[in-house]
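For this view, one protein chain was removed and the others were kept in their places.
Each chain carries a letter (A and B) given by its place in the written order, and its residues are counted from 1.
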Amino acid sequence: MIDPQIIVLGMAALAALVSVIATYLAILEKNLVRAVVFSAIQSTLYAFLYYVLMAPDIVLVYIPVAVGLYPAVVLILISKTEKEEKV
Amino acid sequence: MDPAMINTFILYIIPIFIIAFILYIIRALSGPTISDQVLAIDAMTYDIAAFLVILSIFFREPILIGAAIVLALWIYALDIYIAKYLEGKEMGE
Partner (left out) sequence: MYDILTYIGLIMIGVGAIADLLAAIGMNKFWNFYLRLHAATIGTIWGAFVPIIGASLVAIGYEALGPYRWFMAGAGFVTAFLILILAPAGSHALARATHRARIVKVEPCIADHIDESMCVKKGGNK
């Protein structure tokens, strides 16, 4: 029987690692809508991370802000301006 | 029924879910179009909601289940935002 603490820490490490990759791709991406999608991946993984670290109240606050409101606001901003990033 | 058997069964279930999440994330990070990425995130998040319910049985903490409802409700909003943006190229009006 494996200790549940090891499972929790392993899943948290995996979610954190993949969210780092998603954040890196979101920064490098030139198409801004795809950057919003990568940011949504990172938000979902952070919600799972907060859950696994036993903070369900933070999850209840974090999900509407990071998955619900933030992509909506950024997409409204992108639709008012331009789709591609110009360096 | 003894709780040890349920915990052992869930312990064998957890790696299957984790492999499935990794495969979903590969498609979500490398999809050719935006629609593929959003579809992969959508399916992955509903499965994460199921996984959260199973984990709350595994940890024996019934309070943790409130997060699953919120996650399943708000990822639908992301679908609708991206669909509305792709269809009309505008939002808010």
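Methods note: a residue touches a chain if its C-beta (ideal position, glycine included) is under 8 Å from a C-beta of that chain, and two chains touch if they have at least 3 such contacts.
As the structure is a prediction and not an experimental result, all values here were calculated from the model.
Q: As a test of the contact rule: which chains in view would the missing one touch?
A: Per the touch rule above, the missing chain touches B.
Q: Residue-wise, where is subunit B in contact with the chain that is not depicted?
A: On the subunit B side, contact with the omitted chain comes from 1, 3, 6, 9-10, 13, 16-17, 19-21, 23-24, 26-27, 33-36, 38-40, 42-44, 46-47, 49-50, 53-54, 56-57, 60, 62-63, 65-66, 68-69, 72-73, 75-76, 79-80, 82-84, 86-87, 89.
Assume only the chains that are shown with their structure count from here on.
Q: Give the list of subunit A residues in touch with subunit B in this complex.
A: 1-2, 4, 7, 11, 14, 18, 21-22, 25, 33-34, 37-38, 40-41, 44, 47-48, 51-52, 54, 56, 59-60, 63-64, 67-68, 71-72, 75-76, 78-79
Q: Which residues of subunit B touch subunit A in their complex?
A: Checking each residue of subunit B against subunit A gives 4, 7-8, 11, 14, 18, 22, 25, 28-29, 34, 37-38, 41, 44-45, 48, 52, 55, 58-59, 61, 63-64, 66-67, 70-71, 74-75, 77-78, 81-82, 85, 89-92.
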